[in-house]
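So the structure is just underneath, and the comments pick up after that.
Missing here is one protein chain; the remaining ones are kept as they sit in the complex.
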Amino acid sequence: MIVKDAVCPFCGCLCDDIEVEVEEGRVVAVTNACELGTTKFMGEKRMKNPILRDGDRWKDITYDEAVRYAADVLLEAERPLLYGWSGTHGEAQCVGVHMAELIRGVIDNTSSVCHGPSILAIQEVGHPGCTLGVVKNRADLVIYWGSNPIDAHPRHLSRYTRYAEGFFLENAFRDRKVIVIDVRKTETANIADEFVQIRPGGDYAVLSALRAIVQGKADTIPRTVAGVTREQLVRVANLCMNAKFGAVYFGLGLTMTQGKYKNIRNAIELVSELSRHTKFTISAMRGHYNVYGSNEVNTWMTGYPFGIDFSRGIAFYNPGETTAVDILARKECDAALIVGSDPAAHFPRKCLEHLADIPVVQLDPYPNATTAFCNVQIPVAVTGIDAEGTAYRMDGVPIRTRKVLSTDYLSDEEVLARMYARMQEVLEQ
Amino acid sequence: MTFLMLTGRTVNQGVTVENKTSAEYAAETSTCFMHEFDMMELGLDDRDTVRVTGACGEVVMRAAASPEVEMGTVFVPYGPYANHIVAAGTRSTGMPDFKSHKVEIEPTDEEPKLVHELMEDLGGLAYDR
Amino acid sequence: MTELLVKNACVIDPLRGINAEVMDIAIRDGKIVEEVSDAAEVIDARGMLTMPGGVDSHTHICGTKVNFGRYMSPEDMRAGRTPRRGPLHATSGYSVPTTYGNSYRYSVMGYTTLLEGAMAPLEARHTHEEFTYTPLQDTMANTLFDGNWGIMEAIHDGDIKRVAAIIAWTLSAVKGFGIKLTNPGGTEAWQWGKNVSCIRDPVPYFEVTPAEIIRSVVEANELLHLPHSVHLHCNNLGTPGNYSCTLGTFGLIPDLNEKRQTLYATHVQFHAYGGSGWKDFCSKSEPIARYVDMRPQIVMDMGQVMFGRTTTMTADGPMEFNLYRLHHEKWSNHDVELETGSGIIPVIYRRKNLVNSIMWAIGLELALLTKSPWQCLLTTDNPNGAPFVKYPEIIGLLMSKKYRDAEFATIHPDTEARVPLPAIERELDWYEIAVMTRAGQARALGIQDLGKGHLAPGADADVAIYPLKIDEVDPSAEYQKVIDGFSRTEYTIKRGRVVARRGDCLVHGTNATFWVKPKVPENYDMGKDPDFIEKFDRYYTVRMSNYPVQEEYLARNRCIETEADL
Partner (left out) sequence: MKVTLAMKPAAKGFIPIEAESIVPKNFLAGTDLLVWRGNRELRLDEVFSVSVEGEADRAEGVEVVLSGETFRLKRVGEYMDGGKITVLGGIGMHCGNFMSGGTIEIHGNADGWLGREMAGGTIICRGDAADYCASGYRGGRKGMKGGTVEVFGHTGDFLAESLAGGTVVVHGDAGDMPGAEMRGGTLVVDGDCSRPAANMKGGSCYVYGTARGMLPTFKKIGTVQHEGRTLIQFAGDLANRGKGNLFVKGYEYLD
């Protein structure tokens, strides 16, 4: 059987033109997807059943036992942390929010270690953005700043920018200029028309300088700014102002370096400044296929996109305090539920040391690094492969992922709903 | 020698990220990409092992030359090896300094650990080693 | 079978011409019925004012733009935070509350049906997801067609039937209710950073004018026999002197429908400005109201501004950018490929600001000067003019000259010379308020036949009982009692169940979504039209098969089928 227009559950591009060939309950071929997506569709080695850590060994348990254990451990906690959520569908995320509310825990998603700083910046100055198709059809200038799509979002260039055709561009490849700005000369830099190499930690200064140049104050700028000559900065500013439609795509090169969200704020303010001259937009290269969805769901249900603390019943938001890395490193939680992410692979070691000390429950289809810190892991279906549900693309477009094969695994939503029901039952008693 | 360590995504990291118990994932995320001159200075050949020491620990990786890396900096794909030495402080933003970490690098005879060994060092229990 | 009997209700039900009659209302299984058995649960309304559940025909509560307003505004979320309590979920927010916050606060005010004013088709799924989490109201979404490439091309080709066919396909696909045009043509121009100034400016590249878009889409709307008329946010919102553009727009509209208006013009306050700039900015509510008085084919809503902070959000991207340049506060914009756009900025309307004071007066003037309350409905364009929780205060202002004068004394002193408000003596009565907050809204939306906005047997049992004895309260003098009464119902009944009582919601509910599915002949089915499919595949970034919103997204599915004349 061939499933057409399947939706790739890997990165924030959420490509929805994938053809998946399924034979005897297995994916045997994948067309149109990049290497990352193909590998995910072809993934093997699922965990077969729920497991419980019993001293120095692992024990198989039933789903009912696992659900009961998970619910009870989280209910007992004085400050449970519910973390992850980017690797699952929106319907499951909704149950997660209700759960956090019910047990008065902290709910955070992977954006806190990804584009959380971008969100903090947007909360200060807003966000002039657009859907990917607007860029594809109109943009004659695309800037990748601190992002490396060839490695992280491989089809971004072919679907939306460098190699994409566009309604208003006669010859898109020729008429569309690409600027790459980075501290490393990445693969993406090699396909750029202009590469601007910044000294590490210098993004903010370069952004400020560009803003001043766009305002006509080039003469006040020093001869070099963070390794970039004033001449090049003026050239880049002119390219921007002379574009009919410019689009900036930024990545973790801005969110993870010194100043964090202030870098993004500065980039957004540059785009707002350019909007006085021509059309300009800016967008984050969101990582997980549904990290944006977890921000959306959290926002409409709690008012905040990530890092929400329900300890006091009402929602409290303060990234840096209510975000997962801070809470774990400061040992401020006493149980954790992990869904759709792998913090043990992606968090600093100090966080893992605390995970080792508290009860941890994980919902994940595969054994992963976090498995080692679990008291219970419950295997679930993979959204986009054997479960369906809503995901939000990096530009906010919601797409329903498809189920391409049937397995006996429960979806995240189903397992969470069972845990939630158990919690309600216990609380009512 | 002191370096600035950056971390980031690579295609190979992405391809292996859903199978974290695999040797391929361990190999990719324990690679320390360096400028060839820096490697010469340290007397390193490709795939030689190095001890990388950060503010809060040390980890053994394999060095590999990369034309994308500037002298004085190293690049390590996201994953458990880099995170073994990344400090957890976020400057109260929620985000650790994943892309700006000062590290010391020296040659070593030790081999990189496996992912599950790193996890066990921190108090975890490997599942299907 | 569940039965409920509301006894001794002082009913105002304008769609049935009932004005303050004390009567009983019988309810069975969520519908109004002639009578119920003796086993029915009884609520004694003790002569309190009882009306059909409130209907808001233009509000922004769910979807991409609204959620972005929340996302960018943690400072707004610091107000209005409540914890989870029994069946009720936590809420946050003041001008852009969470979905639960919206739903509970509307319910406490007796509102049971809401129309989301602007849904971009490409992002429709998001709106529907949020509807699901708006549990205590029924909802419907106006769907944006202001910058739709296919429609502009068909208009350019003079093919109205194709315009209708594209609308039909899109509404069915995205589960939309009505047609919304926001600054028609302007949102497409804005994707180049440009705008159109009024109805005669051609849209770049597409070479059609806003006037052509409006007229064609109005015709198409009637070919499709949609329940609602075209719902228009005129060009040139918020600029001095724009009233002439508004009048020019109204002049385009023929009278094509016997049952309802042919054009619904929304938040007209923002389109009723005189002057040549901010210095001589003034009210032009009088010519607008006079014009509407003579044109039964036009219904408008107020878009009242109230003082305080709020968040403005609209599909009108260029207008928001101009606002941003005035305020230099945070600004968000979101253009949607081949379709439309949106913009958001937070604002504070200040009493001491002359322009804001004039805006406040204009909204009230429109409601007081328009003869028929059926033609000027009560809204704030929530949250653009003010959050909807201000509705009771607006009702108070409309019912009391004394209250208006007291407020007028606190606003910018130069306002008096710029607005006719101080000279207007009219005070609206209870019946007129009922028209402007439910009956008129239901008729304008074309949902009275679906059991909304009235209490005839067969109607949805959505009832609001307010703690007001209208023969004991003089609204002209005791306006505070009016405000308090409309702020919290004694009972709000939704689908036959008491959902709110004296300011508290009591239960969780399930939202129903109304949407339209026009039946078109095979040759007008865009799902099979090769040219439509080819353009879709080339220029959208979503596959056509992944575009339609699946019925799974509708908690309760109220599909309205129409027969198109194509």
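Side notes on the structure shown:
As written, the chain order gives the labels A, B and C, with residue 1 at the start of each chain.
Going forward, contacts are C-beta pairs under 8 Å (C-beta built on N, C-alpha and C of every residue); 3 or more make two chains touch, one makes a residue touch a chain.
A quick note: this is a predicted structure, and the numbers were derived from the prediction, not measured.
Within the entire complex, contacts from the absent chain reach the displayed chains A, B, C. Among A:Glu194, A:Asp334 or A:Glu414, only A:Asp334 touches the chain left out of the display.
Per the touch definition above, the residue from A:Arg46, A:Lys185, A:Arg199 or A:His277 contacting the chain not shown is A:Arg199. Among A:Cys114, A:Ala226 or A:Cys374, only A:Ala226 touches the chain left out of the display. Note that of A:Pro128, A:Pro319, A:Pro343 or A:Gly396, the residue touching the chain absent from this view is A:Pro319. Of A:Arg104, A:Arg159, A:Lys177 or A:Arg393, it is A:Arg104 that touches the chain left out of the display. Residues 77-79, 103-105, 120, 123-125, 199, 201-202, 204-205, 207-209, 211-212, 215, 217, 220-227, 258-259, 262, 265-266, 269, 310-312, 317-321, 330-334 are the ones on chain A that touch the missing chain. By the touch criterion stated above, the residues of chain B touching the omitted chain are 91-92. In the full complex, chain C makes contact with the omitted chain through residues 72-76, 78, 330.
The rule we apply is simple: only the chains that are shown with their structure count from here on.
Chain contacts here run in a simple line, from one end chain through to the other with no loop closing. For this pair, chain A with chain B, the centres built from the Cα atoms lie 22 Å apart.
A separation of 34 Å divides the Cα centre of chain A from that of chain C.
With each centre defined as the average position of its C-alpha atoms, the distance from chain B to chain C rounds to 56 Å. Within chain C, not a single residue touches two or more of the remaining chains.
Multi-chain contact residues, meaning those touching two or more other chains, do not occur anywhere in chain B.
Touching chain B in their complex are the following residues of chain A: 10-11, 35-36, 39-40, 43, 45, 51, 53, 56-58, 112-113, 116-117, 120, 148, 150-152, 154, 183-187, 200-201, 252-253, 255-258, 260-261, 287, 306-307, 319-321, 323-326, 328-329, 342, 344-353, 355-357, 366-369, 371-373, 377.
The touching residues of chain A, when paired with chain C in their complex, are 4-5, 7, 16-17, 90, 94, 98, 101-102, 119, 122-134, 136-138, 159-160, 165, 167-168, 244-245, 272, 275-276, 278-281, 295-296, 299-305, 310, 312-315, 317, 390, 392, 396-400. If you check the complex, the residues on chain B that touch chain A are 4, 6-11, 14-21, 29, 56-57, 67-70, 73, 75, 78-80, 83-100, 115-116, 119-120, 122-128.
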